[in-house]
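All protein chains but one are shown at their positions in the complex.
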Amino acid sequence: MTDPKFHQVAGPFSLEKLATIAGADLANGDPKALFHDVAPLDMAGPDDVSFLDNKRYADAFTKSKAGACIVDPGMADKAPKGMALLLTKLPYHGYGLVAQAFYPAFIPAPSIHSSAVVNPTAIIDKAVCIESGVVVGKNVHIGKNCHIAANTVIGDGVVVGDNCRIGPSVTLSCAMLGNNVIVHTGVRIGQDGFGFAMSPEGHIKVPQLGRVVIEDDVEIGANTTIDRGTGPDTIIGAGTKIDNLVQIGHNVRIGRNCIIVSHVGISGSTTLGDFVALGGQAGIAGHLTIGDGVQVAAQSGIMRDVAPGLKVGGSPALPFREWMRGVAAIENLGKKKGK
Amino acid sequence: MTDPKFHQVAGPFSLEKLATIAGADLANGDPKALFHDVAPLDMAGPDDVSFLDNKRYADAFTKSKAGACIVDPGMADKAPKGMALLLTKLPYHGYGLVAQAFYPAFIPAPSIHSSAVVNPTAIIDKAVCIESGVVVGKNVHIGKNCHIAANTVIGDGVVVGDNCRIGPSVTLSCAMLGNNVIVHTGVRIGQDGFGFAMSPEGHIKVPQLGRVVIEDDVEIGANTTIDRGTGPDTIIGAGTKIDNLVQIGHNVRIGRNCIIVSHVGISGSTTLGDFVALGGQAGIAGHLTIGDGVQVAAQSGIMRDVAPGLKVGGSPALPFREWMRGVAAIENLGKKKGK
Partner (left out) sequence: MTDPKFHQVAGPFSLEKLATIAGADLANGDPKALFHDVAPLDMAGPDDVSFLDNKRYADAFTKSKAGACIVDPGMADKAPKGMALLLTKLPYHGYGLVAQAFYPAFIPAPSIHSSAVVNPTAIIDKAVCIESGVVVGKNVHIGKNCHIAANTVIGDGVVVGDNCRIGPSVTLSCAMLGNNVIVHTGVRIGQDGFGFAMSPEGHIKVPQLGRVVIEDDVEIGANTTIDRGTGPDTIIGAGTKIDNLVQIGHNVRIGRNCIIVSHVGISGSTTLGDFVALGGQAGIAGHLTIGDGVQVAAQSGIMRDVAPGLKVGGSPALPFREWMRGVAAIENLGKKKGK
């Protein structure tokens, strides 16, 4: 189904193997039957595994020709006849794992391209691929199974853990990366934060003396920028996923497993708890504390601390229901005036 | 008028030639007279061609010393004595074509720099310039008259049509580009979309198995990011123009001749019709349909489908007049409270 120029499929996998991968129970079908690819419900054939996560697509599920489907047990009775079922309460989760098995991350063979400029003091595991035009500074450490794509620049002292994928044309400086970190193309980590002593005679640059610490399993989207701390560090917690074109200011501390959508800006010295979700283009002022599990609507502007578990929206942001009522009130004002 | 260090002028062109280029009627002046440059009304001299598009500048037109002017027929009677007139209903359009003739896009001589790393399986037309530090992956196709500027990285399997200009430090992967495509410096096309199966135990990466398809005559501004599809493709329709620092999510389908201003974010799986115009910093939620000819004000937040031809504004967005009335009502509330 995918374009083989860009994506090479692994497999095939037996149904029982797929059930294990997905963490699912096998409810129907031959455990030894082989499957060759993943596909959406409406395009899948008898050799493909599909999934149903959103009940909006229940109809496509009922009509699907997929040989197997990862699905919630509550939907099993709506399956078309003959479809093998992989039952789990987290079907999309299961699909993600199965799709990873069919399309494993491509790790090129270990090598260092002759045009890479690698400082002799750098300590680089043997199982690392460093492509052309890459710069590796003094005393850099790079762990095993890393892929450093073309034209990326890694500054002096940077540490990259194991199993990291650093895309092309990335810049890393003053940074410590954990394991399994994915940094997409054009990301900038560790440059000076925006720190000036302002005065009517002009603005004095304040040296930025901290680092950026990226914990395990973080993913960072294309052209995103993360400034280093002024003295304390800027910290991105384990498992956090950051989209494209996001700005993270100096001394920001982000907890574990946060989701930060594109064009979000987080101002200096703000702290986020765990499992915080920030919608696209949201902005957070500096020196704030955002609690665990907070959800922020797209384009919101956060100007005060937010307590754990709250959903907020608007600019300046309010609790979600108040914001929605205010929006409705404005809509009414707009309509009334027109009469 | 321009700095010759940066812009080399072509020409001269005769008045009749310029009329043909502009698609204009020659109303005055010697068809054989030669013109040497373009210039704004207030700076143009007798050898220059200027234009009047916005009636706000009618006074500058009347006083201009330009030898020739591209102008709407309705303004002809306000021209200063002796000015040659090139009459067209689309003066700015005509000016664009004339300025292109005086300042044609610079295409360097075909060559491949010795430091470029070109995979031997790549198929590259002879009339292509590939600058230093460029990487060209396996099975890449590059059409004729293309210019690939320094340090750009083109991933395996990418197709670039004819007459494309790819700026410096660009990244292309999993992408198919048509003809006459302009990609400015720092653009990222084809990286993984932001796709995760989220759960309280952490977020599972979902492989992104689609491509990016860029049709003919598209222009993409500096540091913009366009993610590849999850399975379907991300598609940018022919003639669409995208400004700097725009984010386009996975599976987004943009129609023909759209205008997308800087810092716009379009979330995954949203579809835009033809001739849609999105103002700066506007955001569009995922899985929406925006009809042909829709106009979205700057900073708007679109959370529902928008019917063809509508003008909308605000966050969340409303029909333009309702939004403007709501804005006026808030302004009044603010003023009243102050009394």
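Note that the chains take the letters A and B in the order they are written out, and that residue 1 is the start of every chain.
By definition in this document, a residue touches a chain if its C-beta (ideal position, glycine included) is under 8 Å from a C-beta of that chain, and two chains touch if they have at least 3 such contacts.
In this text the structure is predicted, and so the values were computed from the model without any measurement.
Visitor: Considering the complete complex, identify which of B:G11, B:G29 or B:G186 is in touch with the unshown chain.
Guide: Spelled out, the listed residue whose C-beta touches the missing chain is B:G186.
Visitor: Thinking of the whole complex, not just what is shown, which of A:E16, A:D72 or A:D156 touches the missing chain?
Guide: For the chain that is not drawn, the touching residue is A:D156.
Visitor: I'm checking contacts with the chain that's been left out. Which of A:A122, A:V276 or A:I330 qualifies?
Guide: A:I330
Visitor: Just checking the interface: what residues of chain A touch the absent partner chain?
Guide: Per the touch rule, chain A residues meeting the hidden chain are 115, 117, 133, 135, 139, 151, 153, 156-157, 169, 171, 173-174, 186, 188, 191-192, 194, 196-200, 202-207, 209-211, 223, 225, 227, 231-232, 245, 247, 249, 263, 265, 267, 281, 283, 285, 299, 301, 315-316, 318, 321-326, 328-330.
Visitor: Applying the definition given at the start, please give the residues of chain B touching the unseen chain.
Guide: The missing chain touches chain B at positions 1-3, 5-7, 38-40, 90, 92-93, 95-97, 99-100, 102-103, 113, 115, 131-133, 149-151, 167-169, 182, 184-186, 217, 219, 221-223, 239, 241, 243-245, 257, 259, 261-263, 275, 280-281, 298-299, 315, 327, 330-331, 333-335, 337-338.
In this text, only the chains that are shown with their structure count from here on.
Visitor: What whole-Å value do you get for the distance between chain A and chain B if each is reduced to the mean of its CA atoms?
Guide: 29
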